[in-house]
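I have a structure I would like to understand better, so I am pasting it below and will then ask my questions one at a time.
The other protein chains are all here in position, but one chain of the complex has been omitted.
Let's look at chain A:
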């Protein structure tokens, strides 16, 4: 394992163990709801479901439709805030 991937693994482990990953998840979820991203995505889901039919829609269908659009629609301010927190964590815990 290279030095870099070892460092990544350590950081990821610390993120989870210290509860920071959970916190970040919650913060992200809250911000996405606040800024209307969730409602936007739900509206898109409605269209997908109407297209595929209520009975036949699968998780995979939704994932394929939602994930790329969801990534693109995250507002920059939310990304900035999350990155700020992540960088703060890294500067504290990366050797």
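By definition in this document, contacts are C-beta pairs under 8 Å (C-beta built on N, C-alpha and C of every residue); 3 or more make two chains touch, one makes a residue touch a chain; residues count from 1.
By definition in this document, contacts and distances are computed from a predicted model.
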Worksheet item: What does the UniProt entry say the missing chain is called, choosing from "MOC2A synthase", "Centromere protein O", "Ataxin-7-like protein 3" or "U3 small nucleolar RNA-associated protein 15"?
Response: "Ataxin-7-like protein 3"
Worksheet item: Can you list where chain A touches the absent chain?
Response: 4, 7-8, 11-12, 15, 21, 24-25, 28-29, 32, 38, 41-42, 45-46, 49, 54, 57-59, 62-63, 66-67, 70-71, 74, 79, 82-83, 86-87, 90-91, 94
